[in-house]
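What you see is the complex with one protein chain gone and the rest in place.
Should a chain be cited, it is by its letter among A and B, assigned in written order, with residues numbered from 1 in that chain.
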Amino acid sequence: MGRYIVRRLLQAVVILFTLSIVVFILLRVAPGANPALVRCGLNCPKERLAALEEEMGLNGPLFPVSFSADAPIVDFHSDSQYGNWAQSLFDGSLGKDWNDNPVGAELQRRLPVTLELLIITTLLTVVVGVPFGIISAVARNSPADYLVRFSSVLALAIPNFWLGTLVLLIPQDQWGYAPPITTAVSFFDSPWDNLRQYVPPAAVLAAVSAASIMRLTRSSMLEVMRQDYIRTARSKGLREQRIIGRHAMKNALIPVATVLGLQVAGLFGGAIIVESIFNLPGVGIYTLGALLQKQYQVAQTLTLYIGAIVVLLNLFVDVMYAWLDPRIRYS
Amino acid sequence: MALERTGIIISGLETPAPARRRGRRVLHLIRQNPLGFFGLAIVLLFGFVAIFGTVVAPSDARAISAGGFQESPSLDHFLGTDHLGRDMFSRVIIGSRISLTVGFLSVIFGTLVGTAIGIFSGYVGGSVDNFIQRTVDTAIAFPALLLLLILTAVMGPSMRTIIIAVGIAIIPGVARVVRGAVLSERNNQYVEAARALGASTLRILVFHITPNVGALSIVIMTTLLGTAILAEASLAFLGLGIPSSVTWGQDVNDARSTFPFHFWQAFAPGAAITLTVLGFNLLGDALRDIFDPRLRGRL
Partner (left out) sequence: MTTKSYWQQFERQRISRRRILAVGGAGAAGLALAAACGGGTKGPAGGATPGGDDGTPRPGGTYRTAITGDWGTVNPLTSVAFGPGILAKMYNALVFQSPIQPDVFYHDLASEYEIVEDTTYIFTIRPGVKIAPNSLGIEERDLDSSDCVAWLDAITSAETAVAKRFTDIWLDSYDAPTPQEFRMVTKGPYAYFFFTMNTPVGGVIPPKEMLEMDMNSQGVGAGAFVLEDGSFVETGGANLNRNPNYYRTDPNNNDAPVPYIDRLEISRITDRQPRRTAFIAGEIDSYDPETIAEVEGLEQDISGLNVFEDPAYTFIAVTMNPTKEPWNNDKVRMAMNHALNRQQYVDVIVQGAGQINGLVHWPLAAYALSPEELETLQPFDPELSKQLIQEAGFELPLSVKFIYPASSDIQFHNKHLPIFLEQMNAAGFRIEEEALIFTEWLTRYTSVDYDASLSLNQIYETPEINLDFHQAEGPTSDGNFALGVGTLYPEVDEAIKTSKSSIDPVEQAELVKEAQRLIYSKGPAFLPIMSWTDYTVRQPKVKNWPRGLGTAMELWQNTAWLDT
């Protein structure tokens, strides 16, 4: 088990490193906006532009190592753009954006919003998805089963931006009701307002993930219930309820937990569309803004941060999975 | 976002049934599976509409002031008009072209590449396979919309960008499922027999593994079409879609940012997206059931 974990950790490091290079190249090297010009704004004199480019570190070498045809063949740079960025990640400052605001501080401000959205979404997902999945599997091919299956397929087909728009605008249009929308309300300041603000967007997100979990739970249950040990339990005369509760569910829920973990990782990236519609100042729209403005520093850092969460959560989930199901470990 | 919407579970242990016997069962099973038939009907309807759109649409989808502003549905305009007076019914019809075109092209691109990677990885095995698998796992879990945004920000919004970006987002999921299929195929008896007879790796890949994996790919592609359409619509909603074309996502965005809120202007394109994706999803489910009922628990 220990070796498995170590091996996976090493792989994670390699993947993150590769991701950092890919993201860096994509965002920095691709042609497009000159960030110094965008920051300088209107009426930017050419000298000021050159000075800004220097200050923003846009002129230095890209990577710490460069190769050339003539000597020295391999050249090391201490002040490369990639190097500086990597350093800002390791020392925790996470760099600054164009107006010299530290990315780390901004991220800290926005994490609680994304976290709360994530928690409520996951709660709703589990509370709705798992029970209905189990019911659907146990009452297989009954009208209830068909209804639940159809609803979940429908939920997966509904675009979340459409659903979000309707959820926000129809109450406003019909009843003049709106959730708090100017700033993020903290739970500790006003629980009711906080829930009013976070539950609708979470519900929109959960519609999709619950449907997914429901289908997964159902198929996983069905699969498990076909297994030999269940048949054995039945033939031993155990009550159906006990079978389902004790034996089937436990094993069926293992892959469900896996996918849930992945969903959570995805939500850490912030639900960009939902945050935008409901005006939640989370990590998602921060990333969106950074990408659209080509704020390289911020976009790179956020992308890598999300990638790191994904990789680590993946690792965690896999380790849990391996721990719960010894057959996997040795495969 | 992408793959979990279709509930694809990867365990890598399934075995698809051989290619030959399936053909005749298809029609029979569609009739037995009403949801799938419903899905097929929707898909065919939208396909027809997309191909013959310009003939079917009552007005020019781009014509400004074809009607009054934000009218409710009427005999002249079956789904009302939008904020610029354009006929919504025509826009929904013409919008299907972009959605389906982008959908098909990106899915074909993504599936081809993903299948190639999956076959390679599954067959080669070992640490190469292991590394690819880890990368694929990460890529699957990485938020797809973010990936799309990064690619669009880099390449600029255009038809080509969206097709490539959506295609790239699809690749990991396909690769993983295909790899799983290849793993089980690899140990199949007829492959062993072929190897014993001295067939080269390439021959085995092309003549034995690919056809069987191919059927799996078709099932995947059908469900992925729904995902691709949603992806394109999401990008259009954020304003990064194919500029100035008639697309459903952009229409929903227009509706949401126009006041007063005109219900039909928002409802029509969104419902169109939902129906189309629903059709592909149902069809995909049914196809999966047909091609291998044993997959039902796995795909």
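Here is the rule we go by: contacts are C-beta pairs under 8 Å (C-beta built on N, C-alpha and C of every residue); 3 or more make two chains touch, one makes a residue touch a chain.
All of these numbers come straight from a predicted model, not from anything done at the bench.
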Out of B:E185, B:D254 or B:D285, which is the one that touches the chain we can't see? B:D254
Options B:P34, B:G125 or B:G239, residue touching the unrepresented chain: B:G239
Where the missing chain touches subunit A, by residue: 32-35, 37-38, 40-48, 51, 99-101, 106, 165, 168-169, 172, 176-178, 180-183, 276-279, 281, 285-286, 289, 292-294
For subunit B, which residues lie in contact with the unshown chain of the complex? 62-65, 69, 83-85, 152-153, 156-158, 238-240, 243-244, 254, 256-260
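Operating definition for what follows: only the chains that are shown with their structure count from here on.
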Measuring from the mean C-alpha position of subunit A to the mean C-alpha position of subunit B, what distance in angstrom results? 22
Complex interface listing, subunit B residues touching subunit A: 1, 4-7, 9, 11, 35, 130-131, 134-135, 137-138, 140-143, 145-146, 149-151, 153-156, 226, 230, 233-234, 237-238, 249, 252-253, 255-256, 260-261, 263, 266-267, 270, 273-275, 277-278, 281-282, 285, 296-298
Which positions of subunit A touch subunit B when the two form their complex? 8, 11-12, 14-15, 18-19, 23, 26-27, 30, 32, 149-150, 153-154, 156-162, 165-166, 169-170, 172-173, 208-209, 212, 215-216, 219-220, 222-223, 255, 259, 262-263, 265-266, 269, 272-273, 276-277, 287-288, 291-292, 294, 299, 303, 306-307, 310-311, 313-314
